[in-house]
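Questions regarding the structure given below will be posed in turn.
Complex shown without one protein chain; remaining protein chains in place.
Naming follows writing order (A, B and C), and every chain is counted from residue 1.
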Amino acid sequence: MAVTTYIQAINQALAEEMARDPLTFVMGEDVVLSAFGATKGLIDKFGPTRVRNTPIAEAGFVGAAVGAAMAGTRPICEVEFASFFYCAFDQVCNQAAKLRYMSGGQARMPITFRCVYGAMGGAAAQHSETVYAQFLSVAGLKLVVPSNPSDMKGLLKSAIRDDNPVIVFEHGALGGHREEIPAGEHLVPLGKAAVKRVGEHVTVVAIGAMVPRALKVADRLAKENISVEVVDPRTLIPLDEDTILSSVEKTNRAVVFDEGHLRGGAATDIAALIGEKGFDFLDGPVRRVTTLDVPIPFSPPLEKAALANEARLEAAIRELVGR
Amino acid sequence: MAVTTYIQAINQALAEEMARDPLTFVMGEDVVLSAFGATKGLIDKFGPTRVRNTPIAEAGFVGAAVGAAMAGTRPICEVEFASFFYCAFDQVCNQAAKLRYMSGGQARMPITFRCVYGAMGGAAAQHSETVYAQFLSVAGLKLVVPSNPSDMKGLLKSAIRDDNPVIVFEHGALGGHREEIPAGEHLVPLGKAAVKRVGEHVTVVAIGAMVPRALKVADRLAKENISVEVVDPRTLIPLDEDTILSSVEKTNRAVVFDEGHLRGGAATDIAALIGEKGFDFLDGPVRRVTTLDVPIPFSPPLEKAALANEARLEAAIRELVGR
Amino acid sequence: MDLGKDLLLDMYRSMTRIRLFETKVRDLATANEIPGFVHVSIGEEASATGVCAALRKTDRITSTHRGHSHLIAKGGRLDRMMAELFGKRTGYCKGKGGSMHIVDFSLGILGANGIVGAGLPIATGSALAAVIAGTEDVTACFFGDGASNEGTFHESLNLAAVWKLPVVFVCENNGFGEFTPMRTVTSVKDIAVRAKAYDIPGHIVDGNDVLEVYRYASEAVARARAGEGPTLLECKTYRWEGHVVGEQAFLGAASYRTEQEVNEWKARCPLIRFDKFAAESGKISVTDLQRIKQETEVELEAAIKFARESPLPDASEVTEDVFT
Partner (left out) sequence: MDLGKDLLLDMYRSMTRIRLFETKVRDLATANEIPGFVHVSIGEEASATGVCAALRKTDRITSTHRGHSHLIAKGGRLDRMMAELFGKRTGYCKGKGGSMHIVDFSLGILGANGIVGAGLPIATGSALAAVIAGTEDVTACFFGDGASNEGTFHESLNLAAVWKLPVVFVCENNGFGEFTPMRTVTSVKDIAVRAKAYDIPGHIVDGNDVLEVYRYASEAVARARAGEGPTLLECKTYRWEGHVVGEQAFLGAASYRTEQEVNEWKARCPLIRFDKFAAESGKISVTDLQRIKQETEVELEAAIKFARESPLPDASEVTEDVFT
C-alpha cells in the first residue's frame, strides 16, 4: 500500500488503463502539461498520438470523443471544469447518451469523461458548479462521484473499462487528499455504494466531497452518543438503492447531503427515492442539506453562506434525532 | 370569450405584448413562416426588424438574446424543440441564469424563451424530450409549463413582462387543444398553482400535458367515488409550494405525474418537497408516475410503453387509496 | 478520369435506389403508414452517390436528418431501412430510431442524426479513431447548408485541420434550411469559401452531376487517406420536395419558393443527367439502365412487403439497449 493523493490516484488509473489497452487515449485542453496534474507525464509514456491537447472547442472535441468511441476506440476525454460541459451538452446528452439506444444497441459508447466540479474557493458561479444533477434525467449516462483517492482510482478504472458513457466528477478541493491505496489491480465496481461509517440513529447519504465532511460531523456527534451511519453512493447512475434503503431501514431517519442545489438536485433525487421506497421505514421526513439555490458567489463569506456545510448537516441530524 | 387553441393563445400573447412594448422582438428559426403557427402573421404586424429568422445556430442566437436583453431590449427567443437547448446550454445556464447575480444585480435579463417539448408521436429521442428537469437545478431561471390555452396566454404574457429569464415549455401534442379564453387583458402570474379539480382522497400534481390526462383519470375514478384533486403547478420555478402542500394536507396522499424521466426529474423534485415539508400529512409514500428512464423510442408501441400514461397514474392512485 | 462500366452502373443503381425509395417513402408517410418526421432527398441523389462511390466498405460516413440517401449510397439495405421507418423490430434499430436515426455499423454508417450539425464532430472523431487505431479508414461527413452555420461546423473543421484527420466534409447545399432561404441566414454565397478559415482545400461541386461529385470526392478521399487532412466539398443541389413530408398541411398557403425555381432544378435532375451521359458516352446501354431500374423496383417492393409483414417490437423491449 502506498500513500496517494486524489490527483495521483487519477494519474495512476489513467496510466494503468492506457498501458492495458492501446485503443485508449486522452484528450482535452492542456492535458499535456496538466494544470491540476491528473494527466501529468502521460505524454512521456504514451506519446502525442494518444495524449492530445485540443483547441478550446468543447462541442468539437466532446463530439469527436463520441465518434471515436463509435468507431472502435476508447476515448478518455477531459473537460476541465464541469460547467464547461454546458458548451457540449448536445454531444453528451443527445449523442453519447442516446446513440446506443437509438441504434437498437449497435453503437458501443466507451467514453470516459473527466471533469473538476464543485467550489474550491473564490472560483465564482461559472467555475464552481456541481453539474451532475443536470445529467441525472438524461437516461443513458453513468455518473461517478468519488469521495477519496482509493475510490477514485478503482472507480475511474472501472469507468474506462465500461462500454457506456461515464462521467467522472473530481472535486476540485479534494485534489490533495491523501490515503493508502491497495497495491496492484484495484477496481471498484460502478453501482455499489459504500457504508463509510456504521451507525444506528440516522443515515447520512453524502455525495463526493461531502463524504469526508459527513464523517467529521459523525465523529463529533459520536461523542454525544448520536450514532450516524454515512453512506457514500459513489455512483449516482447506477444508484445502489439497496444499500441506501437498507441503511434507512435500520436507522429510520435520513439526511441527504450534497453540494449541488436543492431544486432538481442529486440530494432531492435520493430523498425522493427514500421517501417513496423507504416510506415505511421513516420516523421523520428525509432532510436535504444542500447548497442554496443561488449561483455560487465569489466573495468568501457569501460563498460560505451559500454552500452546503457541516453546521447545517449537524443541525438537520439533531433535529431528526431530537437532540 | 372566444374559443382559442393553445397555439393561437401563444400567437395572441405575442401579438399583444409586441404591440405593447416596441422593445420586444421575436427571433428564432423560421419564425417568419412559423411551422407550428405560434408566430404566424407577426411579420406582417411588426416587420422584419422585430421578427427575425435566425441561422441554425442556437448558441449564437440564444447568446444574442442574452446580450440584447442586457442592452435594454426584451427578446422573445424561440428554440424550436426543447432538446435543441442542449446546443445553447451555456448561454442559458451560465449566462442568462447567472449574469444578474454575478453582476450584483446590475443586469436585467428580460428574455422569454419558447420551445416545444414532449412526445408528439414518433418524433424519437432527440425530438421528444421534456428537458425542463435539466434547468431545475441551475438557479436563476423561471420555468413555465402551461397545460391549456388560457394559462398559456396568461402565463406567456407574464413571462414576457418579467425582467428575468423565463423558459415557456409548449407541449407539442397540445397545439390543437381549444378552450375559451377570457377577453381583454388576461394575465396569469408566475408562481401560482391552479387546483384544476377539487377532490378529497388523493392529490395528483400533474405537469403540462399531463394535466388534461390527470383530469380524465379523475373523471373516471369519480364514478367509483374515488375523489381526486388535481393540482397544476403551472410554473416549476417559482413553485407554489403552499397550494401543493395544502392539498396534500387535505388528502393525505400524493402522486406526481410528469412526462419527464424519473431520475432527477420534475416529479422527483416535487415528490421530495412533499416528502420533506408534508411528511406529517402523508398516509403513504408519494408516488411518482413518469416516463421510463430510457431515451424516447420511435416505434409507437415502444413509445407508448415508455411514456407516462393514464393507466399507470390510475394504478398509482388505486394503490394509494387501497381500491 | 476514365470510369469503368461497373462503377458507373453501381452509381446509377445507387441513384435509382434512392429515387425510388424516397418517392415511395414520401407516399407512405403521406398515407400515415410511416410515423414521425420524414425528410426525403429526391433531387439530391448524386451527392450521396458520388461521395460514397469514392469510399471503401470499411470507410465510414455520418449523416443527417435527411439521411436515407447517404445510407442507401453506402450500401444500406432497403428492407431493414423500410422496416425501421415502419417502426418494426426487424428494422436497423429495432424500431428505436426511426427515419432520423438509422445506423448500420457493419457498413460504416455511424448514423443519421436528428440534430443539425451533430454529425460533424462525430465524423471528426471517427477519423481520429482511424489515426489512433492505425487503420486507413476515411470518414465522409454529410451535412446541409444550414448546418454550416452551426458552431460544430467550425469546431470540427478546425480540429480536423489541426490534426490532419482523414475526413471529407460534404456540404449538400440545397439552398434552404427548413423554410428559410440559405442566403438570408448565411454570410457567404458559397460554403466552400469557409475552407479558407481552416487552411484546407474547399471546392464548389455541381452536386447534381454524379461524375463530378465522384471526381472531387475521390481526390479528397485520396488526400485524406494519404494523411494530408480534410477537404471541404460543397455540392450545390436542390430538394424537389418539401423540407418534411406533410409540410403543406401546417404551412397552408404560405410558400417559401417559386414553382419556377423548383422546375428549373427538376430540369437538372441527376438521373436524367446520367441518362444523357450514358447515351452520349456509349458506355452503357439503355437495357442496362432499365434492368437496374427493374431490379430496384423488385427490391423495393420486397422491402415494403418485409416492412409491412414484420412484427412490431414488444413493449417489453423498451428498456433494452440503454446500456450494454
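The rule we apply is simple: a residue touches a chain if its C-beta (ideal position, glycine included) is under 8 Å from a C-beta of that chain, and two chains touch if they have at least 3 such contacts.
These numbers were taken from a predicted model, which means no experiment stands behind them.
The undisplayed chain touches these shown chains across the complete complex, A, B, C. The hidden chain makes contact, of the residues B:Asn164, B:Thr235 or B:Asn309, with B:Asn164. Across C:Gly125, C:Gly151 or C:Pro270, the single residue that touches the chain missing here is C:Gly151. Residue-wise, the contact with the chain that is not shown comes from A:Glu29, picked out of A:Glu29, A:Asp258 or A:Glu314. Along subunit C, the points of touch with the absent chain fall at residues 149-155, 157-158, 161-162, 184-189, 193-194, 196-200.
Panel shows subunit A; residues 29-30, 32-33, 35-37, 53-60, 83-84, 86-87, 121-127, 292-295, 297-302, 304-306 of it touch the chain omitted from the view. Residues touching the missing chain, restricted to subunit B, are 23, 25, 49-50, 52, 54-55, 57, 59-73, 75, 90-91, 94-95, 99-108, 139-140, 142, 162-164 (touch as defined at the top).
Definition applied: only the chains that are shown with their structure count from here on.
Among the other chains, A has the CA centre that is most remote from the centre of subunit C. Rounded to whole angstrom, the centroid-to-centroid distance between subunit B and subunit C, based on C-alpha atoms, equals 36 Å.
Spacing of subunit A relative to subunit C, judged by their CA centroids, is 40 angstrom. Distance from the subunit A centre to the subunit B centre is 30 Å, each centre being the mean of its Cα atoms. Multi-chain contact residues of subunit C, defined as those touching 2 or more other chains: 91, 93, 95-97, 101, 113-115, 151, 322.
Each of the following residues of subunit B touches two or more other chains: 59, 83, 86-87, 124-126, 293-295, 297-298.
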